[in-house]
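Remarks on the structure that follows.
Shown here: the complex without one of its protein chains, the others still in place.
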Amino acid sequence: MPLSVLLRASHGRLSRSLGQRLLLLALGIVVLLGLIGICLKPGSSFAEVLKRAGPNVAPTLIAGLGMTCIIYTGAIDLSIASIVAVAGSVFGIAVHRGLPPSICFFACSLTAAGLSTFNGWTIRATRLPPIIVTLAGLALYRGLALILADSAVPSFPGYFSIPGEALHLPGKVYPGWLLLGAVLVAVGWEWSARTPRIWQALGSNEEAVRLAGIAPSRVLQSAFLVGGLFLGLASLIYVTRVTSIEPSRLALGFELSVIGAVVLGGTNIFGGEGSFLGTILGAFFLHFVGEALIFADISAYWQEVITGMVILSVIGADCAMHRKRKRMEELA
Amino acid sequence: MTRHTRRQFLAASAAALATRSWGADRTITIAMLPKLVNIDYFDAAKRGAQRAAAELGVTLIYDGPTEPSGSEQNKFMDTWIRQGVNAIAIAPNQPKAMKRVVDKAHAAGIKVLTWDSDAPESGRDLFVNQVDEQTLGEKLIDDLAQQMGGDGEWAIAIASLDAANLNTWRRFSEARAKAKHPKLKLVATEVTKEDENFARQKMETLMNAWPNLKGIVAFDSNSVPGACEAVKRSGKVGKVAVVGNSTPGKMRGYIKEGVLQSFYLWDPRELGALTVRLAKQLCDRKPIQNGAQLPGFGKIQLSAADPKTVIMADPIRFTKDNIDKYDFGI
Partner (left out) sequence: MKRWTLPALLLVEIALFTWISGVRLDSGGAAWTYFRGYFADLLAQSAPALLLALGMTLVISTAGIDLSVASQTALVACVMSTFSEGQRFWATAVPIGMLLGIGLGLTNGWLIGRLDVPPIIATLGTMILYRGLCFAWLGEAENSPFLSVPGYEFLGEFWGTLALITLAFLGFGTWFQNSRWRREVLMMGGNRVAARYAGVPVTRRTLEVYGIVGFLASIAALTFTARNGSVSASSLTGMELRVIVAVVLGGTRVQGGMASLPGTFLGVLILAVLDEGLRGASRWGEEHLPFKLSHLQFVLLGLLLVAGVWLNSRREAQGTPKPRS
């Protein structure tokens, strides 16, 4: 049976280099936490640092899980920040119309999931590279979010005010639980199901997938669909944790932190290799870098420099470590 | 006068009348360039400007970049100079980048005003200042010091480290703190990227990293609600004071809950309207003098330091008691 051969040939559980990356990240997180521990002042609470990490990292992490599905196949989605903006606009309009909270939540998530699926469909239909289609989406959806808000709300003041506690439940009260749920589903699914590995197979060798009797375009579509479901959840948390939603600036630069978390986590940007666990560690690592910078009292002028250096050194060190092996593979 | 000549005369005078009315039809065009479009503050200013333009019978163009960028604004200036508008009012993102376009506009006979923030070295004809920078910066820190009891650690939340007017206010606040409130200690300055959620996260961490923090000054409309949310969630309401400038719409909930006691703003609609009125005044070559009456606005108040600066009003201090009295449309 060709499929089972293919799945065995594509990376099984964790390849050695991926395992090393996960260790490196885990070590990095321990070091960062240690650094924060050293910088604690009397009255600061270390438990607080840990307790806040989950809820704060939730949108990036959950969107990262979705992005991991997409990057597995060798595709990428650059438009997620603008998709969050459209979801925010839809949510704002629903709230403005006075719809019940559950329907507003549903509309928000469904919009995000739908647009991600639409990205997949467009890639299928036009056969254009995903980076191009989603780069276009990055601009197009931002415009869509603004046009929606402007045409649905007379004399739109530039933002939606979200009043009341009920509308903020997913973002302010339950993000930790939602995160836990998403993480458990993702990791458990990766361990048992075969779909994630078919995505990886597509990313590592499209021709082989085709010869195994699976339509590559449908595999790609399913990755964007599942990625969209994760993004829908992430959007919901993102949108409901702020009191005012500005479609023009909501989630600006979100795609960079999400893709950053995914590739830090060892997922190959060209597809075919990676793990949800890596994305989870990557997102936490980035979060704790930001925290440590504040605890270590680094001036705001230098924070970006250090963040950039840290990202580059983790990935650079990893790539340098495996460079020889990769070259050999390339030439073999 | 024969019939023939009379008819000729009538035709001639009708023609003359027609030309005159066509001449009057060529209304003054005023172009207004905000720092960026699609945000509440400048959208409100636009509504005010439109109202004033309709009253005065001038044509208004209101457009700008989608990112706060000086070089993008210069492109708008180039376009409008080519189209031949009568006056351009710009809220510069990068004041020193304007010299070339202001010279070019003047060469084309176009009046240039600055509004919202100034470009003093550019040679602009007038600056419409919504509020005296020094007054605002000092009021913010004085208010905070009073709420903190004049003693303790404070921190700054600011949208960007190179936004011109935010940093001017920040400098005045810091200078005032050093001079008048020696017991206040500035412990940190954090960048919030104009993002409410990002501001909230940073302020939460900051309050944990500096457990004795007693006050936060937030310098833009998204940092203030972010800081308030952080204070609320950390359970430090009443222990950490927040002041800043933000919009009534965004702050109403927090101020009624008592998370913060006060914030500052001016009416951006009034600022937009005043800018259009003064631009019209410049185009009509009417003088702008201290104490003179400006139709639709009131008495003009010029800055003591610079006779080419008009000051709109003192900033309004919003509290629980007066917030329902104001509606800036944002």
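Chains here go by letter, A and B, matching the order in which they are written, and residues are numbered from 1 within each.
Quick note on the criterion: a contact is a pair of C-beta atoms (placed from the backbone, for glycine too) under 8 Å apart; a residue touches a chain by one contact, two chains touch by 3 or more.
Given the structure is predicted, the values throughout are model-derived calculations rather than measurements.
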Displayed partners of the chain not shown (whole complex): A, B
Among A:41, A:97 or A:326, residue touching the chain not depicted: A:326
Identified contact with the non-displayed chain, of A:52, A:142 or A:168: A:142
Of A:23, A:128 or A:184, the residue in touch with the unshown chain: A:128
Missing-chain contacts mapped onto subunit B: 37-38, 59, 61-64, 66-71, 74-76, 78-79, 82-83, 94-100, 160-162, 164, 167
Missing-partner contacts on subunit A, residue numbers: 122, 126-129, 131-133, 135-144, 146-147, 150-151, 210, 215-217, 256, 259-260, 263, 268-270, 300-309, 311-312, 315-316, 319-320, 323, 326-327, 330-331
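To be clear about the criterion, only the chains that are shown with their structure count from here on.
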Centroid distance [mean C-alpha coordinates] between subunit B and subunit A, Å: 37
Of subunit B, residues touching subunit A in the complex: 37-41, 43-44, 47, 66, 161, 188-191, 193-197, 200-202, 204-206, 208-212, 222, 225, 229, 233, 249-250, 253, 329-330
Subunit B contact footprint on subunit A (complex, rising order): 39, 41-45, 48-49, 52, 56, 146, 155-159, 161, 163, 172, 238, 241-244, 246-249, 252-253, 290-291, 294-295, 297, 299-301, 303
